[in-house]
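A single protein chain has been omitted; all remaining protein chains appear in their positions.
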C-alpha cells in the first residue's frame, strides 16, 4: 500500500509499504478515506520533532473498518469510522481518572518511536490499536471533511474551552487563529461564551472567526489589551486561550485575563521560558496546559458536528490526493492552507 | 401611586398606595417601567400561596432609579435597571457560599409577610433593598421586554441548565414548556446541549421550542420515552429538567434520564409525593431542586441577552397597562398568555 | 473446589464445583484467601434478590493470582490481590465518564444471571474478568481483613462521602451504622468533615462510631433533629448520608440537612416510596443515589487503608471457615455480626 513517510527535514515522500496486520485482539485495520495534515505534522516536517526516516506520518483519519480483532466491540468491519490521534489502554492510573491523553501506554499515530512506534494514517490503510477507545462510527450525514476534525483539531478546541472552566455568558479571548484556535472559537461560541474575542494577525483568519460569531481583533493593527478592557468594563476576560504556544502569546493571555480567571495554554510549549509569575500571582490566575483529551471528548464533539452546532468546513481549504502529499506539505509550510485533506 | 394588590382568590385590583421611601442605606427606589406577570403570581391569585389582602404583588421589573441610599454603589439615580425577584444580605452563611437564593435574610418582592413583607413591583414605584445585589444596569440596546427576564424567568432557565451539570454536546430533555421551560430550552441550546428535547401538550409551545432549536415532542400524542430512546441510542438523556412541578413530570424525567444522569426539578413542589426511588437508585441518578439563584447568574444572563445569544421575545405575548392588570390576570389564568408585560 | 451456593431462602450450602478456567485474555483466576459476607448477600439469603439455586455467592475477596490471561498487565501470577465487587469494560459510554458502577457490560460477582452470571467469591477459587480494572495488588503490610474492605464496603463509604461533595470542615450526619454507615463515618472523619454525627439505635454501633471520631446519636432515645440543630446553630448539616435505604431514613436525612445541602442515599432503594418533595424543594437540596463506583475509588481507598488513615478492623467481628458458611449466614441474619470473614 502507499504511505506518506518522513525522510528528512523538509522532505516527505510517497512510499510503498506492506499492508498492516491485526496483532492484538482489540486492533482494527482501517482503509483510510481521508487524512488531514496538521500543525503537528509540520513540526515533524521541520525536523523539530524527531522521528525515524521512513516512518509513516499523519494522525487524523476517516475510513472504513476492513478487519477487527475479537475484542473490538464498539465498531465492526464495514463501519465508516473516524479515529482519535492517539490510543489509550483504558486501565492505567490515568485512564481510570479519564485523563486518556496522559495514558501510561498511549501511542500517537505517525510520531515515531518516541511516541509508541505507531505508523501514521496518511496511507491507504492503518493499524488502529485499542480500537474500542480510538475509533467511533461516523454518524449519518457527517462528511469525511467534518468527521476528520472530531478526533484531533476540533477535539482540541473543545478541550481548550473545557479547561477554561467557563459557563454560558462568560467572556473568552482566543489568541492565535490557526485551525485549533478557530475550533476553540467555534466551541466557545457554541457553548454560550459571550463575548468571544479572536486575536490574530491574518485578515482571512479574523474573517473566519468573525463568521463563527467572534469579535475579531488584529494583534498589531489594533490594541487587544485596550479592546478587552473596553468590552469587559476594564476587568478582563474570564478566560484566555493561548492557541499559539509562544511566550508572547502566553504573556498577552495573562494580561487580558481578569483576576481569578483562567489561562489555557493549548498551544505547544517545549522549552523553558520567561513567565510573569508576579502578574499571574497577584491576579490569582489558574493556568491549564497540555495536549487535548480527545478520547474523553470525542462523543460530545461528534454529536455537535452531527447537529451542526459545530461546523469546521470553512477550515478545509485544500483537498489533495495522497500522491501529491509532498506538494501539500510544501503548501502547508508556506502557510497557504488552514486544513489540507488527503484522499486516496 | 398606583399598585396592583391581592384581594382574595381570583381577585386583584389597582389601589392607591403611598410612594415608597428610602429606609436602609443600601435601598433604592425604582420607577417601574415594565413588570411581568409570572406563574408564581398565579399561585397567589389562586390563593394557594397565602398573602395578606391589600399586599402589592409582582416581582419582575425594569425601571429607572429615582433615589438611592448612600451605600448603593453599583447603580445610581437615573440608571435604567432591572431587578432580581428577591433580595440577599451578602454576608450570611448561604451568601458566603454564593447560594443567594437561600440567603437567611432574603425577601421576595410581592409575596407578603411569609417571604419578608416586601411590597411588589406591579406598581408605579418599588422600594428595592440590598440594591447592590438586587439591581443591575440594563445594557445598551436591551429592551424592557428582554431585560425583564434576566432577574426571574430566564435566570431560572439558566439555573436549571446550570444544575443539570452538562457540557456542550450533552443531551437534555425539558418537560413542560411554560415560560421557565422555554427559557431552559433556550439556555440549553445556547450552551451547546445537543440534542435538546422539549416535551409538552400545547402545540404553540412546542412550536416555540422548535424555533429555539429543540426537538419538539408531544407528551400524549407522541411517546416521549420511546423518542428519547431512539435519539439517544437507547441510553436516555444526560439530564432532564422538570419545569412542571408535578409527580408525573418528575417520574417521566426519571425514566428518560440515563444511568448516572441528572434530574433537575425546577418546577415547584410543595407537598410530599410518590417518587420511584427504586428506579432513581438503580440508575444512580442525581436530583437537583429548588428556586433559582438568579443573583448568582444575572450578570451572565444579561450578557447573553445583550449579545442576542438568548432572546425571550417570542415569549412575550401580551402588553397591558397597569390599569388593566385585573383583566390581565384573568387572561393569564385562562392560559391564553405566556408572558404578560405590564407598563404604566 | 468448594463453593458456598444459594439454595433457597434461608439456605446456603457448601458445594463441590469445578475449578474456573481462563476464558478471555483479560481474565485472571484468584485463589481466595478471605471472602466477606455482606448485607447484599443477606438480600439473596432472604430471597429478596432472586438468583438461581446452586449459584455461588459472595463478592468481597482477597487472594492470590494463580493464572492470568495475556492481556492482564496490572497484576501477575503470584500477586496477592483484592477484588472489586464488579467488573467493567473500560470502553463504554459510562466507563469513558469514569462511572464504572454503571458500565453497560458490568457483571457483579455472586448475583446470578440478572447481574451477569458471574460466579461468586465465597469459594476456593474465582474467575475474575476485566482483571486490569477489577483487581489490585494488596500493599505491603495490609492484612486480608483490611484489604477485603477496599473493593466493596469501604469503597462504598468513600463513595458516599465523595457524593456528599463536602470540603474539610463541613458537617455530616450518617444515618444507619451498619458496615457501610460505619465506613462512611470513618471516611468522613478522615476527610476532615467536622462534626460528623452518627445516628443508629444499636449502642455497640454507636460506640464504634464514637471511637471513629463521630458524635453518636441514638435515633429513638435521643432527638436527632434537635441535636443537629443545636450543633449546627439551627442550620442543619451540610450533608446527610442515608446508609439505611428506608423512606424513614431518607425523610430524616432530608430534615437534618441545611438549605442547599446534599442528601446521599447510599442505602439500597428498590421500590417507589413517599418523599417530601415539598421540603426537598424549598430547601433546594441535591440528592445523590446509587451503588458505589468502587473501581473509581479503589486506589485512593487502598492508600488510606495502607497508611492507617482508614482502619476497618473494628468492624470485623467474626472469622469462620468456608465449611461453616451456612452457620455464618445464620449468625449474620440474626444481626449478631458486623462483618464475617470466611477463610479457606
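The first chain written gets the first letter, and so on, giving A, B and C; residue counts start at 1 in each chain.
In this text, a residue touches a chain if its C-beta (ideal position, glycine included) is under 8 Å from a C-beta of that chain, and two chains touch if they have at least 3 such contacts.
Since we're looking at a predicted model, the values are computed, not measured.
J.: Please identify which of the visible chains the hidden chain touches across the whole complex.
T.: The chain that is not shown is in contact with A, B, C.
J.: Hey, which of C:103, C:126, C:301 or C:325 is the one touching the hidden chain?
T.: C:301
J.: Given that one chain is not shown, which residue among A:99, A:317 or A:343 touches it?
T.: The missing chain is touched by A:99.
J.: Which of these touches the unseen chain: B:97, B:225, B:313 or B:335?
T.: Spelled out, the listed residue whose C-beta touches the missing chain is B:97.
J.: Which candidate, C:191, C:267 or C:312, sits in contact with the chain we can't see?
T.: C:191
J.: Quickly run down the residues of chain C that touch the omitted chain.
T.: Per the touch rule, chain C residues meeting the hidden chain are 158, 161-162, 167-171, 187, 190-192, 194-195, 297, 299-304, 307, 309.
J.: Contact with the hidden chain only, please: which chain B residues?
T.: 24-25, 71, 73-74, 89-93, 95-98, 132-133, 295-296, 299
J.: By the contact definition given up top, give the residues of chain A that touch the hidden chain.
T.: 93-94, 97, 99, 101-102, 235, 247, 250, 259-260, 265, 268-291
The rule we apply is simple: only the chains that are shown with their structure count from here on.
J.: On a C-alpha centroid basis, what's the spacing between chain A and chain B, in Å?
T.: The mean C-alpha positions of chain A and chain B differ by 40 Å.
J.: Where in chain A do residues touch two or more other chains at once?
T.: Answer for chain A, listing residues that touch two or more other chains: 299.
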